[in-house]
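Left out: one protein chain. Kept in place: all the others.
As written, the chains take the letters A and B, and residue 1 is the first residue of each chain.
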Amino acid sequence: MIMIYSLYILNRAGGLIYQKDFNKGLKKITTNDYLILSGILHGVHAIASNISPPSAIPSTIYNNPSFTNTNKSGLKSIETDFFKMFIFQSLTGIKFVLITSNNPISKEPENINTSNPDSFSSSDISINRNINETESILRKIYALYSDYVMKNPFYSLEMPIRCDLFDLKLTDLIKSFSQP
Amino acid sequence: MAVYSFWIFDRHCNCIYSREWVAITQDKPDHQQEQTQKNITNTGTINARNQDHVAKLLFGAIFSLKQISSKLNPQEETTANNLKSFSTLKYRCHFFETGTGLKFCLLTDPKTENMQFVLKEIYAKLYYEKIVKNVLSPVDFKENEYIDNEVFITGVDNYISSLAVFNN
């Protein structure tokens, strides 16, 4: 069972409009750092489409074909020692970035073992396994966004999101996923 | 399952080795597939795109993603949070960096996972054995200098094609 650490929402220009931590797990950094981070993500997302190998064929790792109808060549996921990051971009250019734990949740730092190729550290466990799960979480978050943010008449498009209802519903959604 | 390319960057941010493999189409009859598997060494390009914008973009993407992973590191500063891979719908880039600043990248199809051990093997068994231990080959490459050590190149090709997970 994966644990969701945080969610970022980026507008069409790559600016951070929403950031929330749901569970402790990541280092707390300043607002400025979050803004820089989202700018980096926006940039790398675009660069990733230009590095595509010319002979690359689109993937079949998603069980649901509708999961592959947007963001065909931009960055989709990142894996590090301590977390996995998944990116969903809607057709309108809004990016939802979800940061989750590796599974099982590792408490000790990984031991990089250079001599034995068969010793996989626990975080090597399949990123493809939870790719479908996180994609459906991200789509549900997109549905919440389209309801509680878009339909709030006092919310200006592309601006930081300050909608209490959205926060509330989001926290409920994430809680429901964290129940084992 | 396919492997697309393999890149090595040094600590001076230069691409010192690039190897691209041409994808074999799926519709060849079986016996021809077997032959082409063994002929992987004759396909693709070697060190053809080291100065290309693709190499620079790849390096840039990796550099930026490493920044992100280190910024969000939950542990104390002493244990680093290393980038392992990133993927799009079209490819997955597996990444491994040594303590000396040498960066190994392998681009495969997105279904492939856990290529860290491959990169570590390439570093430990091939790079170390063939390049570092070879006193006549440079270890600190100048700009525009690439790895053109035949033994290393064929070693990498054979190792990659021997991996059970690829039929490329």
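As a working rule, contacts are C-beta pairs under 8 Å (C-beta built on N, C-alpha and C of every residue); 3 or more make two chains touch, one makes a residue touch a chain.
Here is the rule we go by: contacts and distances are computed from a predicted model.
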item: Chain excluded from display, named as in UniProt, from "Trafficking protein particle complex subunit BET3", "Structure-specific endonuclease subunit SLX4", "ATP synthase subunit a, chloroplastic" or "Rab proteins geranylgeranyltransferase component A"; value: "Trafficking protein particle complex subunit BET3"
item: Among the chains presented, those that the missing one touches; value: A
item: Of A:94, A:131 or A:170, the one touching the omitted chain in the full complex; value: A:94
item: Touching residue (missing chain; options A:19, A:55 or A:71); value: A:71
item: On subunit A, residues whose C-beta touches the chain left out of the figure; value: 12, 45-46, 48-49, 66, 68-75, 89-94, 139, 142-143, 145-147, 150-151, 157
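Methods note: only the chains that are shown with their structure count from here on.
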item: Approximate Å spacing (C-alpha centroids) for the pair subunit A, subunit B; value: 26
item: Contacting residues of subunit A [partner subunit B, same complex]; value: 25-27, 29, 33, 37, 40-41, 43-44, 47-53, 55-61, 68, 71-83, 85, 99, 109, 112, 114-115, 117-118, 120, 123-124, 126-128
item: Subunit A-touching residues of subunit B, taken from the complex the two chains share; value: 2, 4-5, 20, 22-23, 53-54, 57-58, 60-61, 64-65, 67-69, 71-75, 79-91, 93, 107, 109-111, 113-114, 116-118, 120-121, 123-124
